[in-house]
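Sending over a structure as structure tokens; questions will come in a sec.
Removed from the display is one protein chain of the complex; every other protein chain stays in position.
Order of writing sets the labels: A, B and C. Residues in every chain begin at 1.
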Amino acid sequence: MPLQPHDETWKTLHTHIDEWVAVSKTHTLEGHVASYIPELANASGDILGICLMDSEGQTILSGDSNFRFTLQSISKVFSLILALMDNGEDVVFSKVGMEPTGDDFNSMLKLELIEPGIPFNPLINAGAIAISSLIAGQSPDEQIERILHFFRDIANNPSLSVNQNVFKSESDTAHRNRSLAYFLKDNGVLDQEVDDVLRVYFSHCSIEVDCTDLARMALVLAHNGVDPIRKQRLIPRRFVQIAKTFMFTCGMYNASGEFALNVGLPAKSGVSGSILTMVPGQYGIGIVGPALNRKGNSTAGVHLLGILSQEFDWSMF
Amino acid sequence: MPLQPHDETWKTLHTHIDEWVAVSKTHTLEGHVASYIPELANASGDILGICLMDSEGQTILSGDSNFRFTLQSISKVFSLILALMDNGEDVVFSKVGMEPTGDDFNSMLKLELIEPGIPFNPLINAGAIAISSLIAGQSPDEQIERILHFFRDIANNPSLSVNQNVFKSESDTAHRNRSLAYFLKDNGVLDQEVDDVLRVYFSHCSIEVDCTDLARMALVLAHNGVDPIRKQRLIPRRFVQIAKTFMFTCGMYNASGEFALNVGLPAKSGVSGSILTMVPGQYGIGIVGPALNRKGNSTAGVHLLGILSQEFDWSMF
Amino acid sequence: MPLQPHDETWKTLHTHIDEWVAVSKTHTLEGHVASYIPELANASGDILGICLMDSEGQTILSGDSNFRFTLQSISKVFSLILALMDNGEDVVFSKVGMEPTGDDFNSMLKLELIEPGIPFNPLINAGAIAISSLIAGQSPDEQIERILHFFRDIANNPSLSVNQNVFKSESDTAHRNRSLAYFLKDNGVLDQEVDDVLRVYFSHCSIEVDCTDLARMALVLAHNGVDPIRKQRLIPRRFVQIAKTFMFTCGMYNASGEFALNVGLPAKSGVSGSILTMVPGQYGIGIVGPALNRKGNSTAGVHLLGILSQEFDWSMF
Partner (left out) sequence: MPLQPHDETWKTLHTHIDEWVAVSKTHTLEGHVASYIPELANASGDILGICLMDSEGQTILSGDSNFRFTLQSISKVFSLILALMDNGEDVVFSKVGMEPTGDDFNSMLKLELIEPGIPFNPLINAGAIAISSLIAGQSPDEQIERILHFFRDIANNPSLSVNQNVFKSESDTAHRNRSLAYFLKDNGVLDQEVDDVLRVYFSHCSIEVDCTDLARMALVLAHNGVDPIRKQRLIPRRFVQIAKTFMFTCGMYNASGEFALNVGLPAKSGVSGSILTMVPGQYGIGIVGPALNRKGNSTAGVHLLGILSQEFDWSMF
């Protein structure tokens, strides 16, 4: 599938992006802002913003692209990569599996029912909690510090930091995640204290970014671990391959299959309404639209990506 | 089913109990002492003791009847009764259901899968944790104090107390129960803090008794809430009826149906290898035999009750 | 729990039964006639009838007691007994388990998830289908003939026969039962052809009776297998004990626990709105009220039994 030459795509994007954002924005009405974390519930439901970034760092911005939000589940992709860099594949895949699952992201069903009782993959909550426990560091503080350092490097933004209000809000209310973590502890998946692991987990979920940060992080994945702007390898290629494969098969919660059919790009969503995706070899893309559909993905964001993928024939298949 | 006259049964018991205990004791070899709580794992696997008590307080003791152990799940029966006395039926059954379930005592399957997400009954762990939260009291300490007071009254033994080593051992290792409790908290079943509720729960599980204590407690249930020795009503009859019905349908974990067919008496077992049962209107019975079968019940204890039930035609059906 | 003397109970019943039936009948409005079998859907929702029979054959009839209906799941109790008489306990319990399950009567959940893949008990559909395959006979026709003969004997009614319209209606539409049966076949539980087993199963479910037939059948169980009127043993006592124990723990679908708490008698319900129950040692009781609650039990029938149990203190606990 030869992509259109970059210049042409870029020109068309410039011309039409505002119109496509406007059309997609009407779909915010079908969704609901996540309410289970009080801090997230404050976001305005009619927001939609996007940033596309090419390999020279040029950006196209549209809509509420300067809205700030927390990474939430998008952080799972990069904590997975850091855990792989810290431990290698063998250790990581002794703690989490490789298979997509059609169950809710916070389901315990398969932990309880299906041997060997490790999370099905690193992108569901149970898996991401297990991954958080694998980040190198002598203490939760050191683990969090290393994560922040890594994320800042990928985003090329030294000011990225944890939104403490969101962190506190998540930490106080996430009984289900706590339940999952104790379940994992009981199954022997977690070695550390649950409270320590969850502090790491909630911290990386609460890192605050904007669409441009997302696009820059995505750009590094689109270029297989090399930041094409700084011309610097940040991640070994194999670990990017692993991350992108998981994004394709399980990145959009239990609508991953539908997204693969309708958009066809590796992507990861978060309950803040954010989506990080990319056109392999070309663009990094960051989107935010806090109104979510029943599966937990941004209604307007998914719609906008559908338009773009169809317009530019971006599906990998 | 007219029971044999008391005198004759009592005489036969006196004559044969040691022999029946000896025969049953060989079945301890088929079982294993619970290992998931370190303090329990210390018990000797070849122990078997029994106490039968009649309505005048006469006892027949055999085997290791002076062995001391903790109530574990047997305590669930009396915390249920106290919760009913504190709150009434309506409140209690808004937090737990009434149905037996063939699942493991610590399974989350039905909490997750089946509406409305409350525990299926008060004798599985999730249900008993919910019940613990309903005990009246301004603080966990006060709740524990009230439970102790109640249990001492039923057992007519003011020296009953919490075995702090077992309590600490349970509290430190019961990740699965903690997972269950956070799940319940997430489902809105628990109002209090998980740590507080579990402190109450682990405390009543860790109350130390011997077979004579069990027999006395059972005797009160056998007489519908009246202590026939002191001739004093300790529990409203309806709440004893509820407790005994649950003991019959769900008292022996997921071997309750098998026990109902083979023994046919209301009973409750604990992972300490203890069984509390009764002949309605007649005897209270306490048994301990720490070696457990796969379902969590005392192998020798269940065998001994099978002999007794068959010998004296004790099945209620 | 000493029961009231028979004469007094009988007198009170005579005086009040019509009034209690009238009160209970209002509860038919809360239920819905089973619609999944077209022939059943024809029944009028406001019907409620009862027959009580004492050990001399005296009956008290009230409401629509002459309404005719098919046994449906009530037949499972007697096919279980016949299978026990034909095969003994060991064979029967190699094909079905002994445990109650809180799942729907036609669920496959535990067949699929929980070893060893045999039905949890003989009163859920999967279990009753397995039981049907165990009835002695060279052919389905011979098996059905033997069942009819046995049921007629218990009911002391040589005219009992299969309602062919209902049989055909069930046979044509019961895709779920067919699915269950093939699942059992795949698990090695059924030796015979699925179609043959289901013909036997649907046949005994479709045997037509009235409340008096039910009461007479129940009377034999109430007297441990002896027909007290003809003074003739029809069933070995142990098999009645097994049947009554299952009725108590699993007889009312996944409301068995609730019924045990609120009525406290061994009982079996059918989707025709029928309930067979008994006062052990005393009465046989047959009820019909086609409007069902969500769990599949007669709304008015359950209500009426609640009144009677409370009035006469009939709970076994």
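The rule we apply is simple: contacts are C-beta pairs under 8 Å (C-beta built on N, C-alpha and C of every residue); 3 or more make two chains touch, one makes a residue touch a chain.
Computed from a prediction, not measured in an experiment: that's the story for all the values here.
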Worksheet item: Which shown chains does the chain we cannot see touch?
Response: A, C
Response to the item:
Per the whole complex, from C:L109, C:I229 or C:I307 the residue touching the absent chain is C:L109
Worksheet item: Looking at C:F69, C:F167 or C:F183, which makes contact with the chain not pictured?
Response: C:F183
Worksheet item: Of A:A126, A:A255 or A:I275, which residue touches the hidden chain?
Response: A:A255
Response to the item:
subunit A positions in touch with the non-displayed chain are 1, 97-103, 110, 114, 120-121, 224, 241-242, 244-246, 248-250, 254-258, 260-261, 264, 266, 280-281, 315-317
Discussion item. Tell me which stretches of subunit C touch the chain missing from the display.
Written reply: 107-109, 112-113, 175-176, 178-183, 185-186, 194
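Convention: only the chains that are shown with their structure count from here on.
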Worksheet, complete the sentence: Expressed in whole Å, how far the mean CA point of subunit B lies from that of subunit C is 32
Fill in: Length of the line joining the C-alpha centres of subunit A and subunit B, rounded to whole Å
48
Worksheet, complete the sentence: Contacts with two or more other chains occur in subunit C at residues none
